[in-house]
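After the structure tokens below, expect a handful of questions from me.
A single protein chain has been omitted from the complex, and every remaining protein chain is retained in its original position.
== subunit A ==
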Amino acid sequence: MAKLPSIKHNDNKIISNNIVGENEDVIPGLGQYDDFQTIDWQRDLARDRMRHRYIVKHKKDSVWDFIKAAHDAWSGWMCLFLVGLAAGTVASIVDIGTTWMTDLKYGICPEAFWLDREQCCWSSNQTAFGYDNCSQWLTWPKLVGLSDESAGGYIIAYISYVLWALSFAGLAAVLVRMFAPYASGGAIPEIKTILSGFIIRGFLGKWTLLIKSIGIMLSVAAGLSVGKEGPMVHITICIGNILSYLFPKYGRNEAKKREILSAAAASGVSVAFGAPIGGVLFSLEEVSYYFPMKTLWRSFFCALIAAFVVRSIDPYGNEHSVLFYVEYSKPWIFFELLPFILLGAIGGLIGTLFIRANIWWSRYRKQSRIGQYPVTEVIVLTLINAVISYPNPYTRMSSTRLIYLLFSQCGVANNDYLCDYNRNYTNVNGAIESAAAGTGVYTALALLFLALVFKIVMTIFTIGIKVPAGLYIPSLCMGAIVGRIVGIAMEQWAYHYPQFWAFRGECSTGDDCITPGLYAMVGAAAVLGGVTRMTVALVVIMFELTGGVRYIVPLMAAAMASKWVGDAFGKDGIYDAHIALNGYPFLDNKEEFDCTTIAADVMQPRGNAPLTILTQDSMTLSEVESILENSKHNAFPVVISRESHFLVGCVLRRDLMLAIGSVRRKQDDISDDSLVIFNGFVQGNPSASSPVKLRRILDLAPITVTDHTPMETVIDMFRKLGLRHVLVTHNGRLLGIITKKDVMLHMSHHQRTIPSVFH
């Protein structure tokens, strides 16, 4: 009876039973992955555990070893601390740059060109008339000598707006094309795939980081219908990837690195929205594939550090670090839950419509000639956007300002058309009286409705263009408009019919009891939920965005309604839909798979085709090389001999090619007839040339199932263990192999979606 394999170690190296030991750099490249390949989770985790055991065991040998052990223990926290610092810094830079560049379209502050309009007019004592223009702010018409109100001034302002927008967008598109094409788009579907174990080289690199940061500033400043939240997640994950190389525990181990990346994603949402807890939940719900408790703590820490850095750098003097801080003087009444749920349903519908339309357009763009002119597409889109959005004041202002305007309550300091009610403000600190809407409100409603239609159409065409673009702010904006319209309708209803049974209680006094701003907030959450199909993360992000902890119940109601209505039309959110469109090898681990097939139905080879195998000690080098050349498989099972297919282990194509290449280079007495020995001893008479010993690349513990294992179990194993392939045996003998590609094809056939598997 063979002894159970154990871990032997001597002074120089550790040999394990089934995993390549520490000296893998003897054959360079062994243990690393090629581009566009899936990682082997089990192998990497086992390598890490072994490395950890070695360090712990030798901790007491010397002071240096003790320091190494301590470094290993806190390297995770140290890495995430640095990631949080860097993420907060980059986010602040992006914020400040975006704010400045956005206002360049309207004018410039002549004595301090780095200030945007609001900051330029900040300490002027002429702002009693409103925020829009003060004497220090030099609009472009004024530069030419015309006044703002004249017709010539309007045209100059229009033209300069369009020209600035075109130059920003053009610059962004050209920079992306020239330096880092992977910096285009929102990147969250790709990040989901990467975190599930896929490798895309360069996607998280230095140039991508730089170009994405600069590009998102330019895209938002160009007035395109984009947000910067998705790109911020990409930026922080790039930072996480780059900094993880400082700590070999994470840099050299792809499975461990994904822990850092999950935590970095949390800090991305934390700095983009000012929502640290929402960021952690976003990383859990949307982006990460495996999320153990350890990652939960680490994400929390990273998001906290990043939020702290942003808060301390924040130069804008607001007391609140909350993005859309609102404070409503009156809470909501119970009856309002009905319109909130209605808003949720509308949000789900809008979300579904948006997803379907965007996927249709993305597919069209991918297949038609438009896809060959990416820079031209960006410029044309910006031109249409700028020309149509300038006349409407609600599309001219940046989406963030519009959202803030829609969320806020009409008060003394708010003199937009939206707040043109027939009321007099007598006291800043008192309650706001209920009032009929003036004509300004109806004008504003018409303009807002046009803005809504325009925004929906533009966002459908904008998501997927080859400049950095996110879709959170546009979704929030669309929802805020819908919500505000519904809210104003409710408010006027309450004003004109105060005797209605629902309003009789709190609304019978003269005070205003319906707050349209709250409806805007709920609407925004509903549409964002409809598009992304988030639930918990959405509610937490919303109440961290607005500081409105009292409004959790309306937000939850709307989020649930939105998800139910949206799911009734299609299970996929926008990210899953893009993953399906691009055909990424992403095995969704949230859905249940319900089928009665067994492993024998799915395994390769089908029918009577022969199984490509290697034998443990009876194949020559030339036979092995010809098998490698003539087949495309990524893994080869190793059996005892051609006659008896009892399983010995499994070897990967990449390892085999590297090992053979290294052996051919270094050993001189190798010929094509040399026997390749994977396991066991050289039999009988040694032939003329010495054997090729490839013991070290053989995996002696491949995961196997029998041919009668139900596919539900097999798919569960793929998801939970992160496998790439599974060997199928029958009565102990090797029968076939199931790869991840086979599993995904099987699932998609079963669910009748269109398969287009990547590679």
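Quick note on the criterion: a residue touches a chain if its C-beta (ideal position, glycine included) is under 8 Å from a C-beta of that chain, and two chains touch if they have at least 3 such contacts; residues count from 1.
The definition used in the following text is that contacts and distances are computed from a predicted model.
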Seminar exercise, completed: Among "Protein YAE1", "EF-hand domain-containing protein", "AP-2 complex subunit alpha" or "TMEM9 family protein", the omitted chain is listed in UniProt as "TMEM9 family protein"
For this session: Have a look at A:97, A:251, A:440 or A:547 and name the one touching the chain we're not showing.
Result: A:97
Problem set entry | Residue among A:347, A:464 or A:637 that touches the chain left out of view | A:464
For this session: Using the definition of touch stated at the top, determine which of A:78, A:174 or A:595 touches the missing chain.
Result: A:174
Exercise. Of the residues listed, A:366, A:401 or A:642, which one is in contact with the missing chain?
Worked result: A:366
Exercise. Touching the missing chain, which residues of subunit A?
Worked result: 35, 92-93, 96-97, 100-101, 111-115, 119-120, 122-125, 127-129, 136, 171, 174-175, 177-182, 184-185, 187, 190, 200-202, 207, 210, 214, 217, 313, 315-319, 362-363, 365-367, 371-372, 374, 412-413, 415, 424-430, 464, 466, 578, 581-582, 584, 758
